[in-house]
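As you look at this complex, bear in mind that one protein chain is not there, while each of the others sits in place.
Then we have subunit A:
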Amino acid sequence: MDLPGPIHEILVLFLGFVLLLGGLGLVLLTNPIYSAFSLGLVLVCISLFYFLLNSYFVAVAQLLIYVGAINVLIIFAVMFVNGSEWSKDKNYWTIGDGFTSLVCITIVFSRMTTIPDTSWYGILWTTRSNQIVEQGLINNVQ
């Protein structure tokens, strides 16, 4: 969307924050129905992200397909197999859970430090060179 600069930034930050909350709720909530609704929140948030990125068709397609069909199907399946009865016992974190948490946090920090530092300019230049080659071929044909 062609919003003014600060509103765009604020919306991106807000949506990212809600997205993180929804993702954490999806992973950490014990009741499967709560995590299914949290998945719905994540899907709606990403659809709003797509609106901000000027890709309107994918945003509406995502709203219709993901939220309207897949989320409903998941909630239907969770209610069909009596999902909320399986969460009555408290689940304690095992040592394996702690280890996977450590590994995942390490992956997050390594990605957050390496992605801004890589030079995407090299990749950009290869895609640009493909387009230059295509332009040359088209000019030769004509």
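Just so we're on the same page, a residue touches a chain if its C-beta (ideal position, glycine included) is under 8 Å from a C-beta of that chain, and two chains touch if they have at least 3 such contacts; residues count from 1.
By our rule, contacts and distances are computed from a predicted model.
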Missing subunit (named according to UniProt) among the choices "NADH dehydrogenase subunit 4L", "Geranylgeranyl transferase type-2 subunit beta", "CDCA4 protein" or "26S proteasome non-ATPase regulatory subunit 2": "NADH dehydrogenase subunit 4L"
Residues belonging to subunit A that touch the chain removed from view: 19-20, 23-24, 26-28, 32, 35-36, 39, 42-43, 46, 49-50, 53-55, 57-58, 61-62, 65-66, 69-70, 73-74, 77-78, 80-81, 83, 86, 91, 97, 100-101, 104, 107-108, 111, 124, 127
